[in-house]
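Every protein chain of the complex appears in place save one, which is left out.
And now, chain A:
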Amino acid sequence: MTRLGDLERAVMDVLWDSVPATSNGATVREVADALAGRELAYTTVMTVLDRLAGKGMVQREREGRAWRYRPAASREAHIAQLMLAALDLGGSRDAALIRFARSVTGTEADVLRAALADEAAER
């Protein structure tokens, strides 16, 4: 894993694990403080958040003079998306989705539905 990927992951982990979903996100300063153990410069954290925003992984809103960042989707939603990417294999996505729902057990289907609903709600 590249150092940059490593940093992006650390920042996403902070946003996913330390910022309550109900809040309207974290500032660069708050993220940098949460990553205090890594001794990162403020500007480094800002650059990483900027990159993540460019990739559509985080959304930002201006609050006064600072930006507030929050994850575009939950970690579970991304994992579900990766698992679902599978279903594009030969055939339309819709047909594939049916197959997936049919082949998983009840609890697994619940988890998947919850992750997708989560993703939809946050968009």
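The working rule: a residue touches a chain if its C-beta (ideal position, glycine included) is under 8 Å from a C-beta of that chain, and two chains touch if they have at least 3 such contacts; residues count from 1.
Keep in mind that, in the parts below, contacts and distances are computed from a predicted model.
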Original post:
If you look up the hidden chain in UniProt, what protein name do you find among "Glutathione-dependent formaldehyde dehydrogenase", "Ribose ABC transporter permease", "FAS1-like dehydratase domain-containing protein" or "Integral membrane protein"?
Top reply: "Integral membrane protein"
**OP:** Among A:N24, A:T43 or A:Q81, single out the residue that touches the unshown chain.
**Re:** A:Q81
Original post:
Which of A:M12, A:A26 or A:V45 sits in contact with the chain that's absent?
Top reply: A:M12
Original post:
What chain A residues would touch the chain not displayed?
Top reply: 1, 5, 8-9, 12, 55, 57, 75, 78-89, 100, 103-104, 107-108, 111-112
